[in-house]
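Below: one structure in structure tokens.
A single protein chain has been omitted from the complex, and every remaining protein chain is retained in its original position.
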Amino acid sequence: MYNGGKIIIGVIIFVGLVTFPFLYSGGKTTAKPDPKVDTPEILKLAENERKCVEPKAYMKGEHMKMLNEWRDWVVRDGNTIYTATNGKQYTMSLQNTCMKCHSNKKKFCDECHNYTAVKPYCWDCHIEPKEKES
Amino acid sequence: MGLLFSFFTVIALIVIVFIGVNGANLHYLFGVLIPYATFLAFIIGIVYKVVQWGRIPVPFRIPTTAGQEESFPWVKQNKIDNPSTSLGVIIRMAFEVLLFRSLFRNTKAELREGPKLSYGSTKWLWLGGLAFHWTFLIILIRHFRLFLEPVPVPIKILESLDGFFQVGAPVLYLTDLIFLGAVTFLFLRRVIIPQMRYISLAADYFPLFLIFAIGFTGVLMRYFLKTDVVGIKQMTLGLITFKPVFPEGIGIIFYIHLFLVSALFVYFPMSKLMHMAGVFLSPTRNLANNNRAAMHVNPWNYPVKVHTYEEYEDDFREKMKSVGIPVEKE
Partner (left out) sequence: MANPKPEELARIEYNPPKTGWMDTPTVFKPGIFPYGCKPKSLETVSFPNPRSWSVKDEDWKLPENWQEIFIEGLRERVNKYRSFRLFLDICVRCGACADKCHFYIGGGDPKNMPVLRAELLRSVYRKYCTTSGKIMGKIAGARELTIDVLKEIWYYAYQCTECRRCSLFCPYGIDTAEITILARELLNLLGLNIDWIAGPVANCWLTGNHLGLQPHTIIDSFDMFINDLETATGIRVSPTFNRKGAEILLVVPSGDLFADPGTYTTMGELLLFHELGLDYTWSTFASEGGDFGFFTSNEMAKRLHNKIYEEAKRLKVKWIMGGECGHMWRVWHQYHNTWFGPVDFLEEPVSPITGTKFENTKSNKTVHICEFTADLIKHGKLNLDPSRNDNLIVTYHDSCNTSRGMGFFEEPRYIINSVCKNFYEMPPNTIREQTFCCGSGSGLNASENMENRLRGGLPRANAVKHVKEKYGVNMLACICAIDRAALVTAVDYWVPGVGVTGVHELVANALVMKGEKKRTKDLRGEPLPGMEGE
């Protein structure tokens, strides 16, 4: 007794599962995300003033942590002012500070979040900005 | 000896990739060539081993029967632990593979004064093993978000369930916590219980260290050191479409993680980790106990030399006749 048929089926299932991403992509390249920072609010600023509250690299890696902290500081501790590393002060507010410049949630936030299947729960409480479909 | 050897082997692997990527700039080697080669070795190795097992016959039907066999209609059969049909076997195997039913039976023997032996139920190994394997699987499936574009809905659902408690940002995955805890438990019981330490080989410690290191670098990368996950997905998609790219800003921690996974790929098929495939082929579990009702064929069954009745009668004819036992030849 060998049960060869069953073993072969098992092997095919295994190979199918582990090579699934290859088959799924079908060799097609997908566009890489390209978050846009060209909102009217940003374009209004002078070239050298187009800066976020912290440097870009820091924001890229830590924005989620920062937003989390802002929430805690504002909602739980009642602080509303954030002093950045360069000494400038900002009001800690997702809707009034962050989204003021980055009013393009779809092209800014969602671009990468969708790509990496991250679903932030910001909008469980905050009202999503209304954007015109472009 | 096995413990230290395994520990330093894993450390050495980390040092190699550190020097290779940060020192010698071998991004292509560690980011493309080695992952491709080891992944191929993983698949081929496993298929080779399974085919090797498959080519060996199962000469006898030897299920370990763990309940009442099929008998009279008025005797209740344990159809799962002692199946007599293929369906029963499938259920038995499903329990075994998905829920570790045999390990669930585990007991601990204790000898007290008297002497008095008792066998208490002990579920820790079962629980630890189950936690380890299931979280490993979920983590693996979760990783598919980095290999598939667009990301399929089930994977998104799995991920949001895993981060259900919304602790911190990035959201803490429960499986990460349980996984590292379970690996630690499996390691600790090996070093703390004297009998376990006694039976443990390098081949037992090495995968534990390696898998822990994989989990740990993953956790570091996600929660602490941070690396450009968008860049990583570009890279993984590049790999699966055979158009490798190296986006800027991918930290060494990612290369370490990837290289350790590559090491696991190579190690897997030639190690005890093959129990993953082997459990499906185990003749004491995957056969129905219908031995007397259906014939199991052994392909190498061969005629053997026997002592025939004629020879027997020749030896004992007179004695048989003397007590009135009928004989063939008078």
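Per-chain residue numbering starts at 1, and chain names A and B are given in the order in which the chains are listed.
By definition in this document, a contact is a pair of C-beta atoms (placed from the backbone, for glycine too) under 8 Å apart; a residue touches a chain by one contact, two chains touch by 3 or more.
Values in this document were obtained by computation on a predicted structure and should not be read as measured data.
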Exercise. Wait, the hidden chain, what does it touch out of the ones we have here?
Worked result: B
For this session: From the listed residues B:A66, B:L174 or B:V245, report the one that touches the chain absent from this view.
Result: B:A66
Exercise. What chain B residues would touch the chain not displayed?
Worked result: 1-2, 5, 49, 53, 56-62, 64-72, 74-76, 78, 81-82, 84, 96, 100, 102-103, 105-109, 111, 114-119, 125, 129, 189, 193-204, 270-272, 274-275, 278-279, 281-285, 289-298, 300-301, 304-309, 312-313, 315-316, 319-320, 322-326
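In this text, only the chains that are shown with their structure count from here on.
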Exercise. Rounded to the nearest whole Å, what is the centre-to-centre distance of chain A and chain B, using the mean of the C-alpha atoms as each centre?
Worked result: 36
Seminar exercise, completed: Residue positions on chain A within touch of chain B in the complex are 1-4, 7-8, 10-11, 14-15, 18-22, 24-25, 27-30, 32-33, 57, 60-62, 64-65, 67-68, 112, 114-119, 121
Exercise. Quick one: in the complex, what on chain B touches chain A?
Worked result: 42-43, 46-47, 50-51, 53-55, 57-59, 61, 144-151, 155-156, 159-160, 166, 168-170, 226-230, 233-234, 237-238, 240-243, 249, 277, 280-281, 296-299
